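First the structure, then my questions, so here it is.
Of the protein chains in this complex, all but one are displayed in their positions.
Moving on, here comes chain A:
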Amino acid sequence: MTIDTALLLSVFAQLASPDVLLMLCVGVLGGIFLGALPGLSATMGIALLIPVTFGMQPVAALVLLSAIYAAAVYGGSITAILIHTPGTPASAATAMDGYQMTLRGQGLKALGTSTLCSVIGGMVSVVALLLLAPPLAQISLRFSAPEYFLIAVFGLTIIGSLSSGAMAKGLSAGLLGLLISLVGVDVMTAYPRFTFGVAELENGISLIPAMIGLFSISQVMIQAEKLHNAKLHSSDVPKLEGSLFPSRAEWRKLRGTISRSSIIGVLVGCLPGAGGDVASWVAYNEAKRNAKNPDDFGKGEIEGLAAAETSNNAVTGGAMIPLLTLGIPGSAATAVMLGGLYIHGLQPGHELFTVNAHIVYAIIVGLLLANMLMGIVGLALAKQVVKVASVPFAILAPIIVVLSVVGSYTINNSMFDVYVMTAFGLLGYLMRKTGFSTAAIVLAMILGAMAELGFRQSLVMSKGNLLGYYFDRPFSLLIMGLILLALLSPLLLRWKRKRALRVLQSS
(Lines give C-alpha, C1' and ligand atoms only; values in the text may rest on other atoms or scores of the structure.)
Protein backbone atom coordinates (compact mmCIF):
# COMPACT_ATOMS: atom_id res chain seq x y z
CA MET A 1 0.00 0.00 0.00
CA THR A 2 1.38 3.35 -0.96
CA ILE A 3 0.80 6.14 1.46
CA ASP A 4 -0.35 9.37 -0.07
CA THR A 5 1.62 12.03 1.82
CA ALA A 6 -0.59 14.88 0.70
CA LEU A 7 -3.66 13.01 1.88
CA LEU A 8 -2.01 12.19 5.18
CA LEU A 9 -1.05 15.81 5.77
CA SER A 10 -4.53 16.99 4.89
CA VAL A 11 -6.06 14.48 7.30
CA PHE A 12 -3.91 15.65 10.18
CA ALA A 13 -4.37 19.30 9.31
CA GLN A 14 -8.14 18.87 9.46
CA LEU A 15 -8.02 16.92 12.70
CA ALA A 16 -5.73 19.45 14.34
CA SER A 17 -8.25 22.26 13.92
CA PRO A 18 -9.68 23.50 17.21
CA ASP A 19 -13.33 22.85 16.35
CA VAL A 20 -12.63 19.22 15.42
CA LEU A 21 -10.69 18.66 18.65
CA LEU A 22 -13.47 20.31 20.63
CA MET A 23 -16.09 18.07 18.99
CA LEU A 24 -13.91 15.05 19.71
CA CYS A 25 -13.87 15.88 23.44
CA VAL A 26 -17.58 16.76 23.52
CA GLY A 27 -18.42 13.56 21.66
CA VAL A 28 -16.38 11.31 23.95
CA LEU A 29 -17.57 12.86 27.22
CA GLY A 30 -21.17 13.17 26.03
CA GLY A 31 -21.15 9.66 24.64
CA ILE A 32 -19.87 8.10 27.89
CA PHE A 33 -22.60 9.96 29.78
CA LEU A 34 -25.36 8.97 27.33
CA GLY A 35 -24.22 5.37 27.36
CA ALA A 36 -23.97 5.10 31.14
CA LEU A 37 -27.53 6.26 31.74
CA PRO A 38 -30.03 3.54 30.99
CA GLY A 39 -32.61 4.70 28.46
CA LEU A 40 -30.44 7.33 26.85
CA SER A 41 -28.72 5.89 23.83
CA ALA A 42 -26.14 6.80 21.23
CA THR A 43 -28.86 6.60 18.58
CA MET A 44 -30.93 9.18 20.37
CA GLY A 45 -27.95 11.46 21.00
CA ILE A 46 -26.89 11.34 17.36
CA ALA A 47 -30.45 11.98 16.13
CA LEU A 48 -30.80 15.02 18.36
CA LEU A 49 -27.42 16.40 17.35
CA ILE A 50 -27.75 16.07 13.57
CA PRO A 51 -29.56 19.40 13.16
CA VAL A 52 -26.94 21.01 15.42
CA THR A 53 -24.22 19.85 13.02
CA PHE A 54 -25.73 21.65 10.01
CA GLY A 55 -23.50 24.66 10.48
CA MET A 56 -20.31 22.70 11.15
CA GLN A 57 -17.61 21.49 8.81
CA PRO A 58 -18.35 17.90 7.70
CA VAL A 59 -15.28 16.50 9.49
CA ALA A 60 -16.14 18.15 12.80
CA ALA A 61 -19.76 17.05 12.51
CA LEU A 62 -19.04 13.42 11.72
CA VAL A 63 -16.20 13.13 14.23
CA LEU A 64 -18.70 14.32 16.84
CA LEU A 65 -21.32 11.78 15.81
CA SER A 66 -18.95 8.82 15.57
CA ALA A 67 -17.20 9.73 18.85
CA ILE A 68 -20.59 9.72 20.60
CA TYR A 69 -21.34 6.32 19.12
CA ALA A 70 -18.09 4.70 20.24
CA ALA A 71 -18.08 6.30 23.68
CA ALA A 72 -21.72 5.47 24.42
CA VAL A 73 -21.13 1.76 23.80
CA TYR A 74 -18.27 1.92 26.30
CA GLY A 75 -20.24 4.08 28.76
CA GLY A 76 -22.94 1.43 28.98
CA SER A 77 -20.50 -0.88 30.75
CA ILE A 78 -19.81 1.45 33.68
CA THR A 79 -23.26 1.21 35.24
CA ALA A 80 -23.49 -2.46 34.24
CA ILE A 81 -20.35 -3.19 36.28
CA LEU A 82 -20.98 -0.97 39.28
CA ILE A 83 -24.72 -1.20 39.86
CA HIS A 84 -25.91 -4.08 37.64
CA THR A 85 -27.75 -1.59 35.43
CA PRO A 86 -26.63 -2.01 31.81
CA GLY A 87 -26.76 1.37 30.10
CA THR A 88 -27.38 -0.24 26.72
CA PRO A 89 -28.50 -3.72 25.61
CA ALA A 90 -24.93 -4.27 24.37
CA SER A 91 -23.75 -4.17 27.99
CA ALA A 92 -26.13 -6.81 29.32
CA ALA A 93 -23.46 -9.51 28.95
CA THR A 94 -20.98 -7.19 30.71
CA ALA A 95 -23.20 -7.06 33.78
CA MET A 96 -22.98 -10.85 34.17
CA ASP A 97 -19.37 -10.95 35.38
CA GLY A 98 -18.65 -7.25 35.82
CA TYR A 99 -21.06 -6.82 38.69
CA GLN A 100 -19.87 -9.99 40.39
CA MET A 101 -16.34 -8.58 40.29
CA THR A 102 -17.60 -5.39 41.96
CA LEU A 103 -19.26 -7.43 44.69
CA ARG A 104 -15.93 -9.14 45.32
CA GLY A 105 -14.25 -5.76 45.71
CA GLN A 106 -12.67 -5.83 42.27
CA GLY A 107 -14.78 -3.00 40.87
CA LEU A 108 -11.74 -0.94 39.99
CA LYS A 109 -10.15 -3.78 38.10
CA ALA A 110 -13.42 -4.49 36.31
CA LEU A 111 -13.64 -0.87 35.19
CA GLY A 112 -9.99 -0.85 34.12
CA THR A 113 -10.36 -4.09 32.17
CA SER A 114 -13.56 -2.91 30.56
CA THR A 115 -11.92 0.36 29.52
CA LEU A 116 -8.84 -1.31 28.08
CA CYS A 117 -10.89 -3.96 26.29
CA SER A 118 -13.26 -1.38 24.87
CA VAL A 119 -10.34 0.65 23.57
CA ILE A 120 -8.66 -2.41 22.05
CA GLY A 121 -11.90 -3.62 20.45
CA GLY A 122 -12.65 -0.13 19.16
CA MET A 123 -9.15 0.36 17.75
CA VAL A 124 -9.10 -3.03 16.05
CA SER A 125 -12.41 -2.20 14.41
CA VAL A 126 -11.18 1.19 13.20
CA VAL A 127 -8.07 -0.42 11.75
CA ALA A 128 -10.32 -2.94 9.99
CA LEU A 129 -12.38 -0.03 8.69
CA LEU A 130 -9.23 1.69 7.47
CA LEU A 131 -7.63 -1.30 5.77
CA LEU A 132 -10.27 -3.94 5.06
CA ALA A 133 -13.46 -2.00 4.42
CA PRO A 134 -14.16 -3.05 0.82
CA PRO A 135 -13.65 -6.83 1.24
CA LEU A 136 -15.53 -6.89 4.57
CA ALA A 137 -18.42 -4.99 3.01
CA GLN A 138 -18.60 -7.60 0.27
CA ILE A 139 -18.66 -10.37 2.88
CA SER A 140 -21.47 -8.61 4.73
CA LEU A 141 -23.54 -8.64 1.55
CA ARG A 142 -23.26 -12.44 1.43
CA PHE A 143 -25.24 -12.62 4.68
CA SER A 144 -28.99 -12.64 4.46
CA ALA A 145 -32.04 -14.13 6.13
CA PRO A 146 -30.76 -17.75 6.42
CA GLU A 147 -27.47 -16.64 7.97
CA TYR A 148 -29.24 -14.30 10.40
CA PHE A 149 -31.48 -17.14 11.49
CA LEU A 150 -28.47 -19.39 12.05
CA ILE A 151 -26.46 -16.72 13.90
CA ALA A 152 -29.43 -16.26 16.22
CA VAL A 153 -29.62 -20.02 16.80
CA PHE A 154 -25.87 -20.08 17.43
CA GLY A 155 -26.29 -17.34 20.03
CA LEU A 156 -29.18 -19.20 21.62
CA THR A 157 -26.99 -22.23 22.29
CA ILE A 158 -25.56 -20.34 25.26
CA ILE A 159 -28.91 -20.39 27.08
CA GLY A 160 -28.51 -23.91 28.39
CA SER A 161 -25.46 -22.89 30.36
CA LEU A 162 -26.66 -19.56 31.71
CA SER A 163 -28.11 -20.94 34.93
CA SER A 164 -24.99 -22.59 36.17
CA GLY A 165 -25.74 -26.24 36.75
CA ALA A 166 -29.51 -26.06 36.31
CA MET A 167 -29.96 -26.74 32.62
CA ALA A 168 -33.74 -27.11 32.79
CA LYS A 169 -34.12 -23.75 34.54
CA GLY A 170 -31.90 -22.06 31.98
CA LEU A 171 -33.86 -23.54 29.09
CA SER A 172 -37.24 -22.64 30.54
CA ALA A 173 -36.14 -19.05 31.14
CA GLY A 174 -34.96 -18.98 27.52
CA LEU A 175 -38.28 -20.33 26.31
CA LEU A 176 -40.12 -17.65 28.27
CA GLY A 177 -37.94 -15.07 26.53
CA LEU A 178 -38.74 -16.56 23.12
CA LEU A 179 -42.43 -16.48 23.99
CA ILE A 180 -42.15 -12.80 24.95
CA SER A 181 -40.43 -12.06 21.65
CA LEU A 182 -43.55 -13.34 19.85
CA VAL A 183 -45.62 -10.40 21.09
CA GLY A 184 -46.18 -7.78 18.41
CA VAL A 185 -47.15 -7.42 14.79
CA ASP A 186 -46.19 -10.40 12.64
CA VAL A 187 -43.66 -8.98 10.19
CA MET A 188 -44.81 -11.15 7.31
CA THR A 189 -48.59 -10.80 7.64
CA ALA A 190 -49.08 -7.66 9.76
CA TYR A 191 -51.25 -9.67 12.15
CA PRO A 192 -51.17 -8.22 15.69
CA ARG A 193 -50.10 -11.13 17.90
CA PHE A 194 -50.87 -11.11 21.65
CA THR A 195 -51.44 -7.36 21.61
CA PHE A 196 -54.97 -7.38 23.09
CA GLY A 197 -55.76 -4.17 21.23
CA VAL A 198 -52.94 -2.27 22.92
CA ALA A 199 -51.14 -0.20 20.27
CA GLU A 200 -47.99 -0.02 22.44
CA LEU A 201 -47.61 -3.79 22.16
CA GLU A 202 -47.65 -3.81 18.37
CA ASN A 203 -43.89 -3.27 18.15
CA GLY A 204 -43.40 -6.02 20.72
CA ILE A 205 -42.31 -5.71 24.34
CA SER A 206 -39.59 -3.06 24.29
CA LEU A 207 -36.25 -4.67 25.05
CA ILE A 208 -34.66 -1.85 27.05
CA PRO A 209 -37.43 -1.38 29.65
CA ALA A 210 -37.64 -5.16 30.04
CA MET A 211 -33.89 -5.38 30.49
CA ILE A 212 -33.81 -2.52 33.00
CA GLY A 213 -36.51 -4.30 35.00
CA LEU A 214 -34.85 -7.71 34.87
CA PHE A 215 -31.38 -6.46 35.76
CA SER A 216 -31.70 -3.27 37.79
CA ILE A 217 -35.04 -3.35 39.59
CA SER A 218 -34.64 -7.00 40.56
CA GLN A 219 -31.18 -6.17 41.88
CA VAL A 220 -32.54 -3.32 43.99
CA MET A 221 -35.23 -5.59 45.43
CA ILE A 222 -32.76 -8.34 46.28
CA GLN A 223 -30.35 -5.91 47.92
CA ALA A 224 -33.15 -4.25 49.84
CA GLU A 225 -34.30 -7.61 51.11
CA LYS A 226 -30.79 -8.49 52.27
CA LEU A 227 -30.44 -5.17 54.00
CA HIS A 228 -33.72 -5.69 55.77
CA ASN A 229 -32.98 -9.24 56.84
CA ALA A 230 -29.45 -8.76 58.03
CA LYS A 231 -29.96 -5.26 59.41
CA LEU A 232 -26.72 -4.51 57.66
CA HIS A 233 -25.68 -0.95 57.10
CA SER A 234 -22.77 0.71 55.40
CA SER A 235 -20.51 -2.22 56.26
CA ASP A 236 -22.19 -4.21 53.48
CA VAL A 237 -20.55 -2.01 50.89
CA PRO A 238 -17.97 -3.71 48.66
CA LYS A 239 -14.39 -2.69 49.25
CA LEU A 240 -12.59 -0.59 46.70
CA GLU A 241 -9.06 -1.84 47.04
CA GLY A 242 -7.24 -3.56 44.27
CA SER A 243 -5.55 -2.47 41.15
CA LEU A 244 -6.97 -0.74 38.13
CA PHE A 245 -5.21 -3.05 35.71
CA PRO A 246 -5.40 -6.80 35.37
CA SER A 247 -2.30 -8.69 36.54
CA ARG A 248 0.24 -10.04 34.10
CA ALA A 249 -1.11 -13.57 34.48
CA GLU A 250 -4.62 -12.33 33.77
CA TRP A 251 -3.41 -10.49 30.68
CA ARG A 252 -1.92 -13.67 29.36
CA LYS A 253 -5.25 -15.41 29.86
CA LEU A 254 -7.16 -12.56 28.22
CA ARG A 255 -5.07 -12.34 25.06
CA GLY A 256 -6.94 -15.06 23.20
CA THR A 257 -10.33 -13.84 24.35
CA ILE A 258 -9.62 -10.27 23.33
CA SER A 259 -8.43 -11.21 19.84
CA ARG A 260 -11.32 -13.58 19.28
CA SER A 261 -13.88 -11.09 20.56
CA SER A 262 -12.45 -8.29 18.42
CA ILE A 263 -12.89 -10.37 15.30
CA ILE A 264 -16.41 -11.43 16.29
CA GLY A 265 -17.32 -7.80 17.00
CA VAL A 266 -16.03 -6.48 13.67
CA LEU A 267 -17.77 -9.23 11.70
CA VAL A 268 -21.10 -8.92 13.51
CA GLY A 269 -20.80 -5.14 13.25
CA CYS A 270 -20.57 -5.36 9.45
CA LEU A 271 -23.94 -7.11 9.31
CA PRO A 272 -26.92 -4.76 8.95
CA GLY A 273 -29.17 -7.21 10.80
CA ALA A 274 -27.11 -7.64 13.97
CA GLY A 275 -25.40 -5.24 16.36
CA GLY A 276 -23.58 -4.91 19.67
CA ASP A 277 -26.23 -6.77 21.66
CA VAL A 278 -25.79 -9.88 19.51
CA ALA A 279 -21.99 -9.57 19.26
CA SER A 280 -21.46 -9.34 23.01
CA TRP A 281 -23.39 -12.55 23.67
CA VAL A 282 -21.74 -14.46 20.83
CA ALA A 283 -18.31 -13.37 22.09
CA TYR A 284 -19.25 -14.23 25.68
CA ASN A 285 -20.38 -17.66 24.54
CA GLU A 286 -17.17 -18.27 22.60
CA ALA A 287 -15.01 -17.11 25.51
CA LYS A 288 -16.86 -19.47 27.83
CA ARG A 289 -16.60 -22.37 25.43
CA ASN A 290 -12.85 -21.91 25.01
CA ALA A 291 -12.12 -21.21 28.67
CA LYS A 292 -10.36 -23.63 31.00
CA ASN A 293 -12.85 -22.78 33.72
CA PRO A 294 -16.24 -22.30 32.05
CA ASP A 295 -17.98 -22.81 35.39
CA ASP A 296 -16.56 -19.53 36.71
CA PHE A 297 -18.42 -17.53 34.06
CA GLY A 298 -21.21 -15.53 35.63
CA LYS A 299 -19.37 -15.54 38.97
CA GLY A 300 -17.00 -12.69 38.26
CA GLU A 301 -14.74 -14.18 35.60
CA ILE A 302 -12.60 -11.44 34.07
CA GLU A 303 -12.60 -13.26 30.73
CA GLY A 304 -16.39 -12.97 30.41
CA LEU A 305 -16.23 -9.26 31.06
CA ALA A 306 -13.39 -8.83 28.56
CA ALA A 307 -15.22 -10.79 25.86
CA ALA A 308 -18.39 -8.73 26.11
CA GLU A 309 -16.65 -5.37 26.30
CA THR A 310 -14.13 -6.01 23.53
CA SER A 311 -16.75 -7.23 21.11
CA ASN A 312 -19.37 -4.56 21.63
CA ASN A 313 -16.86 -1.82 20.94
CA ALA A 314 -15.43 -3.73 17.98
CA VAL A 315 -18.94 -3.49 16.54
CA THR A 316 -18.65 0.31 16.24
CA GLY A 317 -15.98 0.40 13.53
CA GLY A 318 -17.47 -2.70 11.93
CA ALA A 319 -20.89 -1.07 11.63
CA MET A 320 -19.32 1.86 9.80
CA ILE A 321 -17.85 -0.42 7.11
CA PRO A 322 -21.07 -1.04 5.14
CA LEU A 323 -22.21 2.49 6.02
CA LEU A 324 -19.26 4.19 4.35
CA THR A 325 -18.70 1.75 1.49
CA LEU A 326 -22.28 0.84 0.55
CA GLY A 327 -24.51 3.33 2.31
CA ILE A 328 -26.04 0.43 4.24
CA PRO A 329 -25.84 1.13 7.97
CA GLY A 330 -24.64 -1.75 10.15
CA SER A 331 -26.55 -0.67 13.28
CA ALA A 332 -29.30 1.65 14.54
CA ALA A 333 -26.85 4.40 15.47
CA THR A 334 -25.10 4.29 12.08
CA ALA A 335 -28.50 4.40 10.36
CA VAL A 336 -28.98 7.80 11.92
CA MET A 337 -25.45 8.77 10.94
CA LEU A 338 -26.31 8.02 7.30
CA GLY A 339 -28.65 11.01 7.36
CA GLY A 340 -25.78 13.06 8.76
CA LEU A 341 -23.54 12.02 5.86
CA TYR A 342 -26.18 12.91 3.26
CA ILE A 343 -26.91 16.30 4.79
CA HIS A 344 -23.23 17.19 4.54
CA GLY A 345 -23.24 16.20 0.88
CA LEU A 346 -21.19 13.04 1.46
CA GLN A 347 -22.43 10.14 -0.59
CA PRO A 348 -21.30 6.74 0.68
CA GLY A 349 -19.57 4.49 -1.80
CA HIS A 350 -16.53 4.57 -4.00
CA GLU A 351 -16.64 8.34 -4.41
CA LEU A 352 -16.36 8.84 -0.68
CA PHE A 353 -12.97 7.10 -0.67
CA THR A 354 -11.66 8.85 -3.78
CA VAL A 355 -13.11 12.33 -4.37
CA ASN A 356 -13.81 12.91 -0.68
CA ALA A 357 -10.92 10.80 0.62
CA HIS A 358 -9.52 13.65 2.70
CA ILE A 359 -12.81 13.91 4.57
CA VAL A 360 -13.53 10.23 5.08
CA TYR A 361 -10.01 9.38 6.25
CA ALA A 362 -10.11 12.32 8.63
CA ILE A 363 -13.34 10.90 10.07
CA ILE A 364 -11.83 7.42 10.42
CA VAL A 365 -8.64 8.68 12.05
CA GLY A 366 -10.86 10.88 14.20
CA LEU A 367 -12.67 7.75 15.39
CA LEU A 368 -9.29 6.23 16.25
CA LEU A 369 -8.47 9.31 18.33
CA ALA A 370 -11.90 9.14 19.95
CA ASN A 371 -11.17 5.59 21.08
CA MET A 372 -7.84 6.67 22.60
CA LEU A 373 -9.40 9.63 24.33
CA MET A 374 -12.18 7.38 25.60
CA GLY A 375 -9.53 5.14 27.19
CA ILE A 376 -7.69 8.05 28.80
CA VAL A 377 -10.90 9.57 30.18
CA GLY A 378 -12.14 6.17 31.33
CA LEU A 379 -8.95 5.29 33.19
CA ALA A 380 -8.60 8.76 34.67
CA LEU A 381 -12.15 8.75 35.99
CA ALA A 382 -12.25 5.09 37.09
CA LYS A 383 -11.00 5.80 40.62
CA GLN A 384 -13.70 8.43 41.09
CA VAL A 385 -16.48 6.59 39.30
CA VAL A 386 -15.93 3.38 41.24
CA LYS A 387 -16.96 5.18 44.42
CA VAL A 388 -20.53 4.79 43.20
CA ALA A 389 -20.26 1.19 44.35
CA SER A 390 -19.38 2.32 47.87
CA VAL A 391 -22.34 4.64 48.24
CA PRO A 392 -24.57 3.18 50.96
CA PHE A 393 -27.31 1.14 49.40
CA ALA A 394 -30.04 3.12 51.12
CA ILE A 395 -28.95 6.13 49.08
CA LEU A 396 -28.09 4.27 45.91
CA ALA A 397 -31.34 2.28 45.65
CA PRO A 398 -33.73 5.22 45.15
CA ILE A 399 -31.34 6.72 42.61
CA ILE A 400 -31.26 3.48 40.62
CA VAL A 401 -35.05 3.26 40.72
CA VAL A 402 -35.44 6.87 39.54
CA LEU A 403 -32.93 6.30 36.73
CA SER A 404 -34.76 3.13 35.73
CA VAL A 405 -38.12 4.89 35.55
CA VAL A 406 -36.76 7.89 33.66
CA GLY A 407 -34.74 5.66 31.35
CA SER A 408 -37.67 3.41 30.51
CA TYR A 409 -39.88 6.39 29.83
CA THR A 410 -37.36 8.19 27.64
CA ILE A 411 -36.89 5.39 25.11
CA ASN A 412 -40.30 5.90 23.49
CA ASN A 413 -41.70 8.75 25.62
CA SER A 414 -44.07 6.12 26.88
CA MET A 415 -45.58 5.50 30.31
CA PHE A 416 -46.47 2.03 29.08
CA ASP A 417 -42.77 1.18 28.99
CA VAL A 418 -42.49 2.16 32.65
CA TYR A 419 -45.19 -0.40 33.46
CA VAL A 420 -43.31 -2.96 31.36
CA MET A 421 -40.14 -2.18 33.32
CA THR A 422 -41.97 -2.57 36.65
CA ALA A 423 -43.56 -5.87 35.63
CA PHE A 424 -40.24 -7.25 34.45
CA GLY A 425 -38.64 -6.04 37.68
CA LEU A 426 -41.04 -8.20 39.68
CA LEU A 427 -40.56 -11.09 37.28
CA GLY A 428 -36.79 -10.74 37.56
CA TYR A 429 -36.93 -10.71 41.35
CA LEU A 430 -39.03 -13.87 41.48
CA MET A 431 -36.79 -15.57 38.92
CA ARG A 432 -33.60 -14.78 40.74
CA LYS A 433 -35.05 -15.89 44.07
CA THR A 434 -35.86 -19.26 42.51
CA GLY A 435 -32.62 -19.68 40.59
CA PHE A 436 -33.78 -18.87 37.06
CA SER A 437 -31.51 -16.83 34.83
CA THR A 438 -32.75 -13.34 33.91
CA ALA A 439 -29.95 -13.05 31.34
CA ALA A 440 -31.48 -15.98 29.46
CA ILE A 441 -34.72 -14.04 28.98
CA VAL A 442 -32.90 -10.95 27.68
CA LEU A 443 -30.79 -13.08 25.36
CA ALA A 444 -33.86 -14.90 24.02
CA MET A 445 -35.70 -11.62 23.50
CA ILE A 446 -32.79 -10.21 21.49
CA LEU A 447 -32.25 -13.34 19.42
CA GLY A 448 -35.79 -14.71 19.23
CA ALA A 449 -37.08 -11.89 17.06
CA MET A 450 -34.00 -12.12 14.84
CA ALA A 451 -34.36 -15.89 14.46
CA GLU A 452 -38.05 -15.69 13.62
CA LEU A 453 -37.61 -12.93 11.04
CA GLY A 454 -34.68 -14.69 9.39
CA PHE A 455 -36.49 -18.01 9.22
CA ARG A 456 -39.74 -16.57 7.91
CA GLN A 457 -37.91 -14.53 5.25
CA SER A 458 -35.81 -17.48 4.17
CA LEU A 459 -38.98 -19.59 3.81
CA VAL A 460 -40.13 -17.17 1.10
CA MET A 461 -36.67 -16.70 -0.40
CA SER A 462 -36.14 -20.45 -0.78
CA LYS A 463 -39.22 -20.70 -3.04
CA GLY A 464 -40.21 -24.03 -1.50
CA ASN A 465 -36.81 -25.73 -1.38
CA LEU A 466 -35.73 -24.78 2.12
CA LEU A 467 -33.08 -27.42 2.80
CA GLY A 468 -31.49 -27.03 -0.61
CA TYR A 469 -31.41 -23.28 -0.05
CA TYR A 470 -29.66 -23.51 3.31
CA PHE A 471 -27.14 -26.11 2.16
CA ASP A 472 -26.32 -24.16 -0.97
CA ARG A 473 -24.95 -21.15 0.87
CA PRO A 474 -21.33 -21.25 2.09
CA PHE A 475 -21.78 -18.97 5.12
CA SER A 476 -24.92 -20.80 6.10
CA LEU A 477 -22.97 -24.09 6.07
CA LEU A 478 -20.17 -22.52 8.08
CA ILE A 479 -22.51 -21.31 10.82
CA MET A 480 -24.31 -24.67 10.89
CA GLY A 481 -20.90 -26.24 11.52
CA LEU A 482 -20.27 -23.82 14.38
CA ILE A 483 -23.66 -24.62 15.90
CA LEU A 484 -22.94 -28.35 15.77
CA LEU A 485 -19.56 -27.75 17.36
CA ALA A 486 -21.11 -25.66 20.13
CA LEU A 487 -23.74 -28.30 20.85
CA LEU A 488 -21.49 -31.34 20.65
CA SER A 489 -18.28 -30.11 22.25
CA PRO A 490 -19.55 -30.36 25.88
CA LEU A 491 -20.76 -33.93 25.18
CA LEU A 492 -17.45 -34.85 23.57
CA LEU A 493 -15.54 -33.34 26.46
CA ARG A 494 -17.59 -35.26 29.01
CA TRP A 495 -17.15 -38.49 27.06
CA LYS A 496 -13.39 -37.96 26.90
CA ARG A 497 -13.22 -37.18 30.60
CA LYS A 498 -15.24 -40.28 31.47
CA ARG A 499 -13.03 -42.47 29.32
CA ALA A 500 -9.91 -41.02 30.88
CA LEU A 501 -11.41 -41.71 34.28
CA ARG A 502 -12.21 -45.30 33.32
CA VAL A 503 -8.70 -45.83 31.99
CA LEU A 504 -7.36 -44.41 35.23
CA GLN A 505 -9.54 -46.68 37.34
CA SER A 506 -8.77 -49.83 35.38
CA SER A 507 -5.04 -49.29 35.53
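Here, a residue touches a chain if its C-beta (ideal position, glycine included) is under 8 Å from a C-beta of that chain, and two chains touch if they have at least 3 such contacts; residues count from 1.
By our rule, contacts and distances are computed from a predicted model.
Novice: The chain dropped from view, which UniProt name applies: "3-isopropylmalate dehydratase", "Tricarboxylate transport protein TctC", "Spermidine/putrescine import ATP-binding protein PotA" or "ABC transporter permease subunit"?
Specialist: For the chain not displayed, UniProt's protein name is "Tricarboxylate transport protein TctC".
Novice: Thinking of the whole complex, not just what is shown, which of A:71, A:95, A:136 or A:328 touches the missing chain?
Specialist: Within the whole complex, the residue contacting the unshown chain is A:328.
Novice: Which is it among A:157, A:371, A:404 or A:457 that touches the chain not included here?
Specialist: Touches the omitted chain: A:457.
Novice: For the chain left off this view, which of A:5, A:413 or A:434 is in contact with it?
Specialist: Considering all chains, including the one not shown, the answer is A:413.
Novice: Which listed residue, A:19, A:202, A:250 or A:296, touches the chain dropped from view?
Specialist: Only one listed residue reaches the unshown chain, and that is A:202.
Novice: Which candidate, A:226, A:252 or A:350, sits in contact with the chain we can't see?
Specialist: Missing-chain contact among the listed residues: A:350.
Novice: For chain A, which positions touch the chain that isn't shown here?
Specialist: 43-44, 46-48, 50-51, 54, 140-145, 185-192, 197, 199-203, 272-273, 322, 326-330, 332, 335-336, 339, 342-345, 347-351, 412-414, 453, 457, 460-461, 463
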